[in-house]
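For this view, one protein chain was removed and the others were kept in their places.
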Amino acid sequence: MIKVSIIGATGYAGAELVKLLLQHPKVTLTHVTSESHQGLALSEVYPHLFGLTNLILESLQNLPTIANDSDFIFIALPHGHAMKVGLALQDTPVRIIDLGADYRFNDTTIYETWYHVPHTHPNAPSVYGLAELNREAIKTAKIIGNAGCYTTASILALAPLIQHKLIDTNSIIIDAKSGTSGAGRSPKQDTHYPEFYDAFKAYGVATHRHTPEIEQALSDLNGAPLLINFTPHLVPMSRGILATAYATLHAKVTDDDVTKTFETMYGKEPFVRLRGEGAYPNTKYVRGSNFIDLGWHIDPRTHRVIVLSAIDNLVKGAAGQAIQNLNIACGYEETTGLQLVPMYP
Amino acid sequence: MIKVSIIGATGYAGAELVKLLLQHPKVTLTHVTSESHQGLALSEVYPHLFGLTNLILESLQNLPTIANDSDFIFIALPHGHAMKVGLALQDTPVRIIDLGADYRFNDTTIYETWYHVPHTHPNAPSVYGLAELNREAIKTAKIIGNAGCYTTASILALAPLIQHKLIDTNSIIIDAKSGTSGAGRSPKQDTHYPEFYDAFKAYGVATHRHTPEIEQALSDLNGAPLLINFTPHLVPMSRGILATAYATLHAKVTDDDVTKTFETMYGKEPFVRLRGEGAYPNTKYVRGSNFIDLGWHIDPRTHRVIVLSAIDNLVKGAAGQAIQNLNIACGYEETTGLQLVPMYP
Amino acid sequence: MIKVSIIGATGYAGAELVKLLLQHPKVTLTHVTSESHQGLALSEVYPHLFGLTNLILESLQNLPTIANDSDFIFIALPHGHAMKVGLALQDTPVRIIDLGADYRFNDTTIYETWYHVPHTHPNAPSVYGLAELNREAIKTAKIIGNAGCYTTASILALAPLIQHKLIDTNSIIIDAKSGTSGAGRSPKQDTHYPEFYDAFKAYGVATHRHTPEIEQALSDLNGAPLLINFTPHLVPMSRGILATAYATLHAKVTDDDVTKTFETMYGKEPFVRLRGEGAYPNTKYVRGSNFIDLGWHIDPRTHRVIVLSAIDNLVKGAAGQAIQNLNIACGYEETTGLQLVPMYP
Partner (left out) sequence: MIKVSIIGATGYAGAELVKLLLQHPKVTLTHVTSESHQGLALSEVYPHLFGLTNLILESLQNLPTIANDSDFIFIALPHGHAMKVGLALQDTPVRIIDLGADYRFNDTTIYETWYHVPHTHPNAPSVYGLAELNREAIKTAKIIGNAGCYTTASILALAPLIQHKLIDTNSIIIDAKSGTSGAGRSPKQDTHYPEFYDAFKAYGVATHRHTPEIEQALSDLNGAPLLINFTPHLVPMSRGILATAYATLHAKVTDDDVTKTFETMYGKEPFVRLRGEGAYPNTKYVRGSNFIDLGWHIDPRTHRVIVLSAIDNLVKGAAGQAIQNLNIACGYEETTGLQLVPMYP
C-alpha cells in the first residue's frame, strides 16, 4: 500500500481521482485539499461520496505535512499553480503526477506562448505522461505531466500513421468534440443547463491550448516539426471526447498498411481497443472506463484517412490516465484499479 | 468462486448484471443466453463490453447444460417466462434469482390479476428478495424473487413509518419518477430520443403493476391489508428513480419520532444512506451504485410526512440488488463486489 | 397598435416576452431594461435575437421616459422589485402586467410571511392574472399580477373539482415537476449541465412560495380556506411543468361527474385542451405554446382522482399568459399573437 494525496480535489478531475483511488487495491488516499472548500468534508462538496470517505478538505498551506504523509501527490489545479507545488516539493522524496498543463512541455517557451504565464519551473525533472508513448520514462520520473484529454484522443489516433510515415504531415486536421465535464465544475453562462442542452458549437478555433501539446507529441514521432489544425466543440453531454482526425495518405499506402500500423503499435496495449477499419467508436462505449477506442476509414476518392478515437475525458483523459501512470511509476500491474467496465446505458 | 449464469442477458438489467459480475471477486460468469441474439458474442450486442468478455450468447434450449455448469442462475426475462425456468430447474441443486415479477408474490392470484397471465408455479420455494426486510429468508431460499425497481424505492421509503405505526395507512400516495432505462432496451416510439428528451409525462396511473407488490410488502409490515396510490412518471434521463411518498402522520407524532424510526430500522444497513430530515436525495448521487438515499420532511401545516428516496433502477432496483441477494445466499459479505462509487458527474 | 415595454428583459421570462411580442400583430415593443446589461444590445445578451431587433437595454432609471412611451409595461423582475415600479407608476395612465409575485396576493400579509419582505404597495389596484378564473376583472385592471407557473398548472387542474364540490378539500396533494428554465438564467451549481443532466430531485418541500398562491385561488373557489401539500421537483429538461394532483372524491362521485366538471368549466377556453379521462398530457405536446393540457384518472380502489396538467412554464406559465392578459385588457381577441403551434420534436 502506498499513500497518495490530491491537491485540488474538488474539480471534476479531482473527484474522479477520488472515486478511482477509493477503489484501488494498493492505495490509501490520505489527504485532499481545496482552497475554496477547506474545512468541509469532501462528501459535503460531493454528496455522491456520502458514506464512502470521511476525508476533510485541507488547505494547500498544509503541503509540508501532506507531503510527509504521501508517497505520491496528484495535482488537479488550474495551470500555473502546479509548478508552485512542484517547486516546493523538489527536495522531498514525494513523486508528483500533475493533471494540468504545467509539466507537459519539453520547451517551456511554448507553454508560455500559449498559456500566457511565465513558467517558473523550467528544466523540471518531468516527463510527458502518456503511457502508450512514454512508458519507460514514466517508471522513474519525479514529476509526470499527465497528458491532456483532447491531446490523448488526438495523439493516439495519429501516432501510428506518423511513426510509420504513412501520411502527409502538412495535411493534419483534428476536429474534436467534448462533453461539458471537461470545462470544469464552476457554473458558467454557457454551461447552464437551459443554454447548453440541445445546443452545439465550436470554440477556441485555431487557438486552443491543446494544439501545441498535440504538435509536440506528433512532431517527436515525426522526427521533425509539424503543424496541425485543431478545432474543439462542445457536445450537450457530460463525459466523452470523440476526435475525428483527417490526413492525406501518401501515394500507394493501402488499407492494410493503415490497419497494420495500428495493430503493430497498439496490439498489446491494455487500454487501447482497436475496433478496426470501418468502425465507429462511440463515447458511450468507453464512458466510465480507461479505454480509448479507435476506428479508421479510408476514402478512396480523396485518398484521405479518417481516424476516429473515443475516450472518457475524465478517465483516460484525466484521472484514469493518472492512475495508469501511478501504476507504472510504482511497478504495479498497469491495469490495477482500472479494470473498469463502462457504464451502459 | 461460484459459477453463475444469466438467462436473458441482453436487456439492460442483464447487461448491468454482466458488468457487476465481471467485477465480482468471488464469481465466475459461465453462461449468458438470449433468444434474439443467440450465437452472437455478447460484446457484439453490447460494444462497451468489447475486450472484457468472450462469452457467446446461447439459447435457453441449453438450459440443462447451463444449469449443470452453474451454482446460481439469474433470470432477467419478461414476466411469465421465469416461472418456466423455475419449474424446469426445480429438481436441480441450482439456485435462482429472478429479476422479474414471477416470484415476488405470496398470493399468486394477485399476480394473475395484475399481470393477466396464469401463474404456473404457485407454491414455489421462493422468497421476496428485498434484503433490508427479508434477509434471513433469503439466506437459504431456492428461488429469490428480486424486488422491483419502483417497489424498492417505495417500500424502503415507507417501511419504518408503517412498522412503527406512525402514519395513517389509508393516506399513502407514492408519486414516482423513473429514467427510461427502466422501460427496456427495445426501441419504442415514445422512448425515441427526439420524442423523449425535453418531455415529461405520467403513465400507468392507478394501474401500474408495481402497485400490488408495494402493497404486499407494506401490508405485511402493517399486519393488515392496505391500499396505496402509486403514480409512475418518465423522466428524460437514463438511470434513476426518485419516489416521493406522502402520508398523514398520526396526531402527536413528532419530527424526532420520524427520524428515530429511520435510524432504528436502517442504521446498520450497508446500502441505505440516511440523508436525514430536510434532505433532498438526488438520483445523480446514487447513479451506478447500490445505494438507496433517503430524506424526509414534515409539513407542520398539514401534518403530513413526505419521504424522498433515490436509487439507480438498474443497480439497487435490479442487478445490484440481485447480487446483494446472491451474497446473502452464499454467505459472502453482503457488500462483496458492490462497493461501487457512484459516477459523478 | 399599442406600445409596450419590458422592465427586466434579460431573464428567461423577459426573453420569451420579447419573442412573443415581436410576433404580436398589434404591439410595438418600445423599451427593454436590464440593470446588469444596460447599454448592450438585447441581441448581444441573447444572440438568437440577432437581426430581429435593434433594441438597446436601458436602465430602470429611465422609467419616467419609458412610461411616457408605453401603454403597457410588463415587469419581469425578482419579487420585491415590481412593487417599486408599481408605486412609481400609480399616477400615470400606463397599465402594468407583473410576471412576479408582488401583485398576486389579496392578503399581502400572506405574501410577507412566505416571501420574507415587507409589502410596500398593499391595497394596490391589482387583480390576479389567471384569465380562466378572473377574465372580467382583468379587462379593466390597472395592475395585473400574472399567475405563477406552478400555480397555473396546479390551480387549473383542480379548479373544476373544487368549484363543483367533488373532492375532500383536506386531501389535496400536488406533486409538480418543472424544467430548469423556471429557475432562471443565472448559472448555479445545481443547474450546471454536468450536475443537472441525468439527475432528478425534489426541492422546497412544504415551503415553496407557490403554495399560498395555489391555496388562495382554490380557497376562493371553495368558499372557505383550504390547505394543500405542494412538492416541486426539477426535471432534466428546459421547458415544461407537469403537475400531478391527487384528491379524494366524495362518495358517489362518478367518472362522468368528473369529466363533466372539466367540460363545463373549460369547454370554451381557447388555451385549455381537454385530453379527457385516461389521458396522459406530456409537456412536449405544449412546448412553445400557450396551451394547458389536462387529463384525469380515477382510481376505483382508493376513490381518488388524479389530475395531470402540462404547460410550458415560460409561455402559459409566464410570457404567454401575460400576453393573454394583455389581449384581454386591450379588448383584443384573446388569442392574438398566441396562435402558437408547439415545437415538436
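Per-chain residue numbering starts at 1, and chain names A, B and C are given in the order in which the chains are listed.
Following the convention adopted for this analysis, a residue touches a chain if its C-beta (ideal position, glycine included) is under 8 Å from a C-beta of that chain, and two chains touch if they have at least 3 such contacts.
On a predicted model such as this, the values are computed, not experimentally measured, just so you know.
Residue A:Leu242 is the one among A:Val45, A:Ala183, A:Leu242 or A:Val272 that touches the chain missing from this view.
Only one residue in the set A:Gly51, A:Gly184 or A:Pro345 touches the chain that does not appear here, and it is A:Pro345. Residue B:Tyr197 is the one among B:Phe50, B:Phe72, B:Phe105 or B:Tyr197 that touches the chain missing from this view.
Among the residues C:Ser5, C:Ser70, C:Ser181 or C:Thr302, only C:Ser181 touches the chain that is left out of the figure.
Although one chain is hidden here, its contacts on chain A can still be listed: residues 173, 175, 177, 179, 194-195, 197-203, 205-206, 227-229, 231, 233, 235-240, 242, 244, 246, 280-284, 287, 297-302, 304, 306, 308, 310, 345. Although one chain is not drawn, its touching partners on chain C can still be listed: residues 12, 15, 19, 22-23, 46-52, 181, 185, 197-198, 238-239, 273, 275, 282, 284-289, 291, 293, 339, 341-345.
By the touch criterion stated above, the residues of chain B touching the omitted chain are 12, 179-181, 185-189, 191-198, 236-238.
Here is the rule we use: only the chains that are shown with their structure count from here on.
Comparing each chain's Cα centroid with the centroid of every protein Cα atom identifies chain B as the most central. Distance between chain centres (mean CA atoms), chain A to chain C: 46 Å.
Put simply, the C-alpha centre of chain A and that of chain B have 37 angstrom between them. Looking at chain C, one finds that residues 179, 194-195, 197-198, 236-238 touch two or more other chains.
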